[in-house]
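Written out below as structure tokens is the structure these notes cover.
Heads up, one of the protein chains got dropped from this complex, but the rest are sitting where they should.
On to subunit A.
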Amino acid sequence: RGLTFLFFPSLRHDDLKEMLDSNKDSSKLEAMKRIVAMIARGKNASDLFPAVVKNVACKNIEVKKLVYVYLVRYAEEQQDLALLSISTFQRGLKDPNQLIRASALRVLSSIRVTIIVPIMMLAIKEAASDMSPYVRKTAAHAIPKLYSLDPEQKDQLIEVIEKLLADKTTLVAGSVVMAFEEVCPERIDLIHKNYRKLCNLLIDVEEWGQVVIINMLTRYARTQFLNPNINDDEEEEKEKKSEAAALAKRKPYVMDPDHRLLLRNTKPLLQSRNAAVVMAVAQLYFHLAPKAEVGVIAKALVRLLRSHSEVQYVVLQNVATMTIKRRGMFEPYLKSFYIRSTDPTQIKVLKLEVLTNLANETNISTILREFQTYIKSMDKDFVAATIQAIGRCATNIGEVRDTCLNGLVQLLSNRDELVVAESVVVIKKLLQMQPEKHSDIIKHMAKLTDNIQVPMARASILWLIGEYCEHVPKIAPDVLRKMAKSFTNEEDIVKLQIINLAAKLYLTNSKQTKLLTQYVLNLAKYDQNYDIRDRARFIRQLIVPTEKCGALSKYAKKLFLALKPAPVLESPFKDRDHFQLGSLSHLLNAKAGGYQELPDWPEAAPDPSVRNVEVKESVRAVGTLRHKLLSKKTSLFTCGFLESDSASGSESGSGSEESGSGSESEESEEGSESEEEEEEEEGEEKDQKKKKNKEIKKPNSSEEEERKNERKRRQRKNDSESESEEEEDESESESSQSESEDSDSEAEVKKKKVKVMNTISPSSATKSYELLHRITGEGLSVEYCFSRQPFSPDANMVAVQIEFTNNTTNDTKNLHMEDVKLQSGMRVKEFPEIELLPAGETTTAVMGIDFCDSTQAANFQLCTHSRKFFVSIQPPVGELMRPVFLTENEFKKEQGQLMGMNEITEKLMLDVKCRNEHAIVQRVITAANLSRVPCGSDKECRFSGRTVTSSSLVLVTVASKEEGTAQLMVNCEKMVIGTMLVKDILLALTQ
């Protein structure tokens, strides 16, 4: 190769080389464009490699990109030269711009040169812990590339996959699952801990990632959960077995809450605009959902039939398979499968398949009427398929067998021979079911042998006559006579049937046909086809008695004229569902390379606790909180803290023995509990007085025991809570229960903590808003404020304190709320009814609202015994969060994870009165419910919090600079919250 290169330099490309070597970017660009166009047209441009690769570090970004395109295409062929470019990409991997880092990794990992495997490995590992989720996504994409280059790296790559699976951003989720599917789909254990997260992230993942995740989770669910239809299936079997035994065996089925979670979180995606996503959810429901719930997918699949014909083609294949197992769900959409003359043939045939599968006693007449129009179509392949379909309807539905048969017989006089032939074949199958009733049809068909030429049809007719020769005793020998005459000119399949007919007639009516049979057998003996010669020899031995005739000839009649079972006309889609629906393998009905079998349901469910996740973050948060507290009041605190710790320790130990749900679950419980605890600590301040009496009780051992049981019960309940939203009430009562428990046990600790809290908690004046004006309220005025207290019945709710003042001279009774109108996802815990508000008095009540981290208003009616008022509560964004304590390092770390679009920076000019640290802190904390983060510099104030509903971190930094200028930075995963918060804080600091 090198030699030819030397001796025959491509003259054509010299101009391009010159342009690439020039100093002007414009000519470089022009050259690269021409080269890329060559590649696009499939022309060889490999000889330009040295000239192109020189430009890999070109400043012009488009030139650079086109060089990348070239490099990826030819690096494999020119490995040595390609290595020259590697250092550029290595430099790019360290670039401060995340986009450049990502693109460097993309190109580096696309260069298929084995020698750089270690470099790639290193780059991927580094990128997997990059701050930017976009770079991490690219790392996930690079994993399968490296794996295909060097499968030896599998173990190391699995480590990276494991790390990336733990990533919490939607951007990464789809890509890493794709890498998982390609590198280590068998490592289902890696999914356990991420299962719930993936389910919850799913709706926000980009479309392509959704497809990959849903398909993977379908397989996962098949290994981890029980068959939801197990009892239904058993019922079918039960009919055969003795009932008592089956009943004894039957266990009540309870769906794992995680199984439910998957079904619930995928369902909305049936509304996706992306057909692949809809299909993915549909197959998930088909393979995983209880029978009663599968129906929801039908509507979505029928919708896809409106899409491009390629989409229709795939969807119809899957619908065809589904209609065999779950016919009912598509019945309402029967008409959506009606065929238009403009449909491509393959679509027509598939629709026909579905219509046939859907046919039953009630709709068959409609379907047959529809079929009648199809038979007249100009598309003959389609007509043939329709005739087959009619045959299948006739075999499946006894009531219409005669109608179908008559219809088909009429088709025998059709002008088109193909139609006639197809009809003959189908009629033959139908007649086998009740031959005695239809000797006239057989006669009719016998006459057709004179005209019909299609071999398959001729063969079918001959077989029929032979089989039922007793029903047409006069005609059969005559047909044989004609056939003997034309024997030599017939096709092979027809010849075989002539021999067959001859044999059968010989056995039943040897008198008339003996000679004819001999004649036919003689002709066959010298036929060119050895099958026919063999058959003739075999039959002669069997039917014609000779001296040395074997034992078999006694049974000749039994052999030939045995009662043959009627053929079963089956859908070609029967049992296709052993392939995962929606897959390529299902479509081809053959296993494609890399196909992962859909596992059978397990007999017994594997341990569900493997999916429990320790809530590390909150534990850590509490830890630091405690740490801080400790440092302030060490002496007071130590004993109480330790006490509670040891208590929970012993508990988790015993819990694992008894509950059988594993120690880990117990641990996670512990984690979430401490979170609650944390919230309560703050809430305690005001409720303190109320509860004090209760709290002071010392925990004794029997109570301890009871608490353990209570806790277990609670955990089980918590699981079921996630199963269905209707049980919300219950869970609410639970959390209040847990509250009292906690206060029981850790009473002492709390008492002390509360004191500490008072010193830490920022004093913030709460702002009141008007809910109902005195005049519109006809004397009742209502104001509300966000008390910033945790709402104890439900940690996800924002507490709203409402103050009612009765300005009238009459008592107001039965103050309560009604008709709550909420945006989706939002929830309200109503305040308890105020029975009496005497004239001139004021009272307060607390309600909780889960705003779902949005500033949408909660609308409701405020009712008294006589009037109703429409009111609404809209929260300022700053009230949608609760403070969390972070250390400076934690703050910086978290901030590093929330860059890019999650970071908003604004420059501002501080208000004159607000140029010291104290004032800034005061104003920020008034504007938003955040807590201060300790900081070494007095130029910077940092604040942290989490949104109430989704617990997304909210980080605020105000860095003051010279002459009253400052920079405000908000990092928050929820961009809308971030944006709004910036506005509010900006306003607070500048006015």
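Keep in mind that, in the parts below, a contact is a pair of C-beta atoms (placed from the backbone, for glycine too) under 8 Å apart; a residue touches a chain by one contact, two chains touch by 3 or more; residues count from 1.
We take it that contacts and distances are computed from a predicted model.
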Per UniProt record, name of the chain withheld from view ["Ribosomal RNA-processing protein 44", "Golgi to ER traffic protein 1", "SAGA-associated factor 11" or "AP-3 complex subunit mu-1"]: "AP-3 complex subunit mu-1"
Which residue among A:Val568, A:Ala839, A:Met901 or A:Leu987 touches the omitted chain? A:Met901
Hey, which of A:Gln388, A:Ser583, A:Ser944 or A:Thr957 is the one touching the hidden chain? A:Ser583
Residue, one of A:Glu62, A:Asp440, A:Asp575 or A:Glu818, that touches the chain absent here: A:Glu62
Tell me which of A:Leu108, A:Leu226 or A:Ala276 is the one touching the absent chain. A:Ala276
Who touches the missing chain here, A:Lys17, A:Lys54 or A:Arg73? A:Arg73
Residues from subunit A at the interface with the omitted partner, ascending: 24-27, 29, 33, 36-37, 39-42, 60-62, 65-66, 68-69, 73, 76, 97-99, 106, 109-110, 112, 132-134, 138, 141-142, 144-145, 147-148, 151, 170-171, 175, 178, 181-183, 203-204, 206-208, 211, 215, 268, 271-276, 278-280, 299-300, 302-303, 306, 308-311, 313-315, 335-336, 338, 340-342, 344-346, 370, 373, 376-378, 414-416, 582-585, 587-588, 590, 592-596, 822-825, 900-902, 973-976, 979-980
